[in-house]
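Removed: one protein chain of the complex. Kept in place: all other protein chains.
Read from first to last, the chains carry the letters A and B; within each, the first residue is number 1.
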Amino acid sequence: MAELRFTEEHEWIRIDGNEGTIGISDYAQEQLGDIVYVELPAVGASLFQGDEAAVVESVKAASEIYAPVAGEVTAVNDELNGDPGIVNQDSMGAGWFIKMKVENTSQLSELMTEQTYKDMVEGLK
Amino acid sequence: MNRQGRPTAPGLQAQGANESFNTHTGHRGLEHEEPVIFEQGAEGRCGVDLPDPGAFEDCLGGLNRHNEIGLPGLSEPQVIRHFVRLSRKNYAIDLGIYPLGSCTMKHNPRLNEVIARLPGFANVHPLQPVSTVQGALEVIDMVAHWLRALTGMPGIAMSPKAGAHGELCGLMAIRAALEDRGDARQKVLVPESAHGTNPATAALCGYRVEAIPANVRGRVDLGILRERLDETVAAVMVTNPNTCGLFEDEVIEIAEATHAAGAFFYCDGANFNAIVGRVRPGDLGVDAMHINLHKTFSTPHGGGGPGAGPVVFAKELAPYAALPHVNAVDGDYTLIEHQAPAAEESKSFGRLTAFHGQMGMFVRTLTYMLSHGADGLCKVAEDAVLGANYLLARLKDVMPPSFDGPCMHEALFDDRFLIGTDVTTLDFSKALIDEGFHPMTMYFPLVVHGALLIEPTETESRDSLDEFVVALRGLVADAQSGNTARFAGAPYLSPRRRLDETAAARAPVLRWSPPATPEAAE
Partner (left out) sequence: MRYLPLTDGDRTSMLAEIGVDSIDDLYADVPPSVRLDGLIDLPLHQGELEVERAMKQLAAKNLEAGAAPFFVGAGAYRHHIPAAVDHLIQRSEFLTAYTPYQPEISQGTLQCLFEYQTQVALLTGTEVANASMYDGSTACAEAVLMARRVTRRKNVVVSGGLHPHYREVTKTTLRFTEGKLTPCPPAPDGVEDLAGLIDGETACVVVQTPDLFGNIRDLQPLAAAAQAAGALLIAVFTEAMSLGALMPPGEMGADIVVGEGQSFGNGLNFGGPNLGLFATRQLYQRQMPGRLCGETVDADGRRGYVLTLSTREQHIRREKATSNICTNAGLCALAFCIHMALLGEDGLKRIAQLNHKAAIDLAGKLQPVPGVEVLNKTYFNEFTIRVDGRADRIVESMAGQGVLGGVPLSRLCPDREELADLILVAATECTTDLEMDQLAAALGKAVAS
C-alpha cells in the first residue's frame, strides 16, 4: 500500500512498491502563489538524494525541488507544461511532478510522516 | 458681424455628470488608446522617401529574401502620433519625483543631450584611423581621469556597457590576477542584501557564491565574514553605501580582513552618488569598483538603457583590465586594442565588447562633470543625502525606518506600519500611482520584510519632497484607518490597472501575430 512522506523542503513522495511519485505540498503551493512554470527533468535522469529534480516558478520566485530519495526518473507530468495551475489546484494529486524508480526505500525512513510534517507547518504559520 | 453667442461658463448641466460613461472610441479625453503598430499599416505606404534603385544584377549569391517580412506601412505623421501617444502612458523623471531606491533617478541635463549629438561625437566611426578621432580619445581619457581622481584608484577599464558588465570586468580581472599568481580560488562572498547582478556575475566567472548575512544594524556582519574568509575565497563583493542606504562603517576592517585572506575587495559602485567628492573608495581599500554612469553621472535611463559601467582598479589589478585602453603621450592619443604578445605591463584578460565602450555616455558624463566641477559633485552627494534624511525625518513617526541613525542617499522602511491593516507593501506602493507618483523600490533589499526603499536624489526641490511626504503620510493614515478599498484595487487612475502577470508568464505572448483568419481582421 502507498506510503506518503514529506521533506523539510516541502516536497512529498508517495511510494508504491519501488515507484515513488513526487510533488510539492499544499503549504508550498500556497506560499509560492500562482505557479506559472515547472521545469521538469529528462526521463531517464538518475538523481541522488538531494539533487535538484525540478524548478517550480511563480511570477516573482523560482524554487528548486530536490529529490527526496535517490533513483531514476521514470515519468514526468507533461500536463504541467500546458497548465501549471494544476499544482495550485491539486498539489497532492494531479499536480505531481515526477515519478522515480526508488533505489533504496530505506532512505524513506529519514523523511517525515504526514503528521510530523503537518506539525512542522503549523509551527511555521 | 457674427451675432451667434455660445455658453462660456460650465453651466448647470456639466455639474455632477457621470465620469464613468463609456466613450464610442475607447479614448478618454486626452488619454488615447493606441493599437499595436502592426494593426495600423497599409500596403504601399511609407514614412521615408527613397530613390528607386532601378534594375540591376545582384551579388547575393541567390540568397535573396523571397518572403514578405510583414512590416506595416505608415507615413511619418502616423508614426509620430503612434509613439507620442505611447509616450504619454509612461511615468518619467521629467514628470515628477521617481523615488526608486538603488536606481538613482535624477534630472538628466539637456545640455548633455545636445553635446552628445554634435556630429563630431555622434557621427564618428570607431574604426576610423586614430589620427582622425583624437577628440574622441581625449574625451575617453578625460572621463577616465575624472573617475580615477574621484575614486583615488589608478587603473581603469572604460569599455563595460553597464553596471553588471562592469562587475564582470572587475571579477574577471580578479580571477586573471589570482590565476596569474597561481592561486586558484573557488568562491566569492556576497552579502545577502546585494543586487542580484553580484551573484549572477560571480557565477559567470565560474565562482561559487556564498551569502553573508547582515547584522542587526543592516551592515555586513564582520564577525561572520571573518569566519568565512579563507584561502578559497577569491573576492568579497560589497555595495557601499549598501542597498539598505547605509554606509558600511566597518568597511576598512572588511577590506583589511579580505586582504589578509589573500582575497580581493570588489565594491559595487551603484551607490557612489552618495559619496562622490567626499569619500574616495581607493582610500577604503577597494581593489575594483564599477561606476554606473547612468546613476551617479546622470546619463538618461532611457526606459532600460543604454548605460555604462567603467571599472576603476587598484594598482595590483590595473594590468589585468579589459581591452581596449587609451594612452596619452604629450597630447597625442593612441588606442591599445590588442594584447601585445609578451607585454609585461599589460596582462589584460581580454575584450568585453566590440569597439571602445559607450562613447555616447562618456560625452554626456564629461559634460555633466564639467558642469558640476569638483565643488558641484560634492554638493550632488550632500544634497542627495540631505534629501533622503529629510524624508526619513518627516516620515519616521508614521513609517518606522528599518535601521537607526542617518541614512545615505536612500531611506529604507519595512512594512511594520502596515501590520493589521490588510494592506501590503505592493498595495501601498500602487496607491502612490493614484497620487501621481512612481512607487519606490519594493521588496528589495531582501534583508527586511516588505521593504520600501526611497531614493529622492539631489535634483528634487524641497517642495517636491514635501508633496511626496504629504502623499505618503496620507496613505499611511488611510491604511491605518481602515480605508483599504483604495489600496486593494490600486491603481485606479493610471493608463492601465494592475496587469495579470500570472497569465503573461504561464502562456507567454512575446510578439504580435496577425489574427488567425482574414475575417477576424475586419
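In this section, a residue touches a chain if its C-beta (ideal position, glycine included) is under 8 Å from a C-beta of that chain, and two chains touch if they have at least 3 such contacts.
Treat the numbers as computed from the prediction; the structure is a model and nothing was measured.
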Touching the absent chain when the full complex is considered, from B:156, B:202, B:318 or B:399: B:202
Residue among B:2, B:23, B:131 or B:481 that touches the chain left out of view: B:131
Positions on subunit A contacted by the hidden chain, ascending: 36-37, 39, 57-62
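The rule is short, and it goes like this: only the chains that are shown with their structure count from here on.
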Centre distance in Å when subunit A and subunit B are each reduced to the mean of their C-alpha atoms: 38
Complex interface listing, subunit B residues touching subunit A: 443, 501-502, 505-506
Residue ranges of subunit A touching subunit B (in the complex, touch as defined): 34, 36-37, 57, 59-60, 83-85
